[in-house]
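Yeah, one chain of the complex is gone here, protein chain that is, but the others are all in their spots.
For chain A:
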Amino acid sequence: MKYELQPTLPPPANTIGVIGWARKHLFNGPLNSIATLFLAWLAFTLLTPLFDWAFFSADWAGTTREDCTSGGACWVFVGQRIEQFLYGFYPREETWRLDLSFFLMLALILWLAIPKIPAKGIAAVLTLVVFPVVAFFLLTGGAFGLEAVDTHQWGGLSLTLVLAVVGMVASLPLGILLALGRRSEMPIVKSLSVVYIEVWRGVPLITVLFMASVMLPLFFPEGMSFDKLLRALIGITLFQTAYMAEVVRGGLQAIPKGQYEAADSLGLGYWQKMILIILPQALKMMIPGVVNTFIALFKDTSLVLIIGLFDLLAIVQAATNDPKWIGYATEGYVFVALVFWIFCFSMSRYSQYLEKRLQTGHGNRA
C-alpha cells in the first residue's frame, strides 16, 4: 500500500471569484435571491433617471438659462454663481484672503493629522494660537494695508466654515472645563455648571440665534450695535459648549475609578491628574461623540439664515430667487447637499481613522 498525498483540488468553480461571492452573499436562499433582485431593480429604476438628470442630459456650459435646453440638470446656474456660493459678498478682488486662510488651515490640519510629519508641538501652537490671529486679520482686514471688509459682506461657504470652525475650536475646551466643573466636588462650581448646561441644552438653537439677533439689540444703549456675526458666533459657541460638556462628561465617567485613585496615590494634584492621566484616556474614548457633535454643529450653522446671515444654504436660496434663474432651485439644493456631505463625511472618516490609530486595547474592540 502506498499512501500518496493527492494534490489539492481547486475549490468548485461556483464557490470562488465573483460568482462564489455573489452566491454566498446575494443568492444564498430563495428569500435572499428575491430580495437581491428586487433591490437591484429598485436601484436601477431609481438611479437611472437620477444619473440621467444629473450627468448625461445635464447642461454644463453656458452663461444664461437659455443654455439649459436639454431638460436635465442645469449646472450652468451653479457655475455662474459659484464664486458667490463660496465667498458671499466678499469683494471679488479680496477673495484671495479667504483662499489663503482656508489653505493655511488645511495645511495645518494636515500637518497635525498625518503622523509622519514631525514637530506636532509647533503645529499645535500655530493652529491654536497663531492661526486664529492671522485668519482674523486676513478676513476682517483693516490692518497691515489690507482693506477692511465688514462682516455683513461675508457669506457663502466661507461663512459656513467660519461659523463651524470657531464653534468647534471654542466649544471643545470650554466643554471640557464645564464637564470637569459638573463633576467637581466644589458645590458652587458644580451647581453653576449644571445650571449652565441644563439651561443651554434645554433651549433650541434657533431660539438662541433669534434672541441674539432680535432681542439683544433692544437691550443695548442707543448707538451701540454689536456685530451680527459676532452675536451669532457667541450664541452658537455657548450652545455647543453645553452639548460638548455632556459628551466629555460621558468620556470622563467611562474611566475606571482605579485610574483616579492611582493618580491620587502617585501624589498628583487635581490638574496634573486630569491632564496627565484622565483626559488623555477619556478624550480618546470621546472621539465618536465629539465628532458627532461637530458634524451636527456643522449642519446647524445653516440655521443662521433665519437671522439674515448668508451662509452657504441661504446664499443658494437667495440665488434661486433671482428672476433670471427662477426654477433651478433643485440644482442649487443638490449642490449644497453635496458640499455639506463632503465636509461631514471627511470629518467622519478622519474620526474613524483616529479611533483606530489611538486604539490601545480598551473596551470591547480587539
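Observations
One rule holds for everything that comes next: a residue touches a chain if its C-beta (ideal position, glycine included) is under 8 Å from a C-beta of that chain, and two chains touch if they have at least 3 such contacts; residues count from 1.
Criterion: contacts and distances are computed from a predicted model.
Missing chain, UniProt protein name: "Amino acid ABC transporter substrate-binding protein, PAAT family", from among "L-arabinose transport system permease protein AraQ", "Amino acid ABC transporter substrate-binding protein, PAAT family", "Short-chain dehydrogenase" or "Biotin-independent malonate decarboxylase subunit gamma". From the set A:111, A:210, A:260 or A:333, the residue in touch with the chain omitted from the display is A:210, counting the whole complex. For the options A:1, A:114, A:148 or A:218, the residue in contact with the chain missing from this view is A:218.
Among the residues A:54, A:255 or A:318, only A:318 touches the chain that is left out of the figure.
In the full complex, chain A touches the hidden chain at residues 80-81, 84, 88-89, 92, 150, 152, 210, 213-215, 217-218, 220, 222-223, 225, 228, 305-308, 310, 314-315, 317-324, 326-327, 329.
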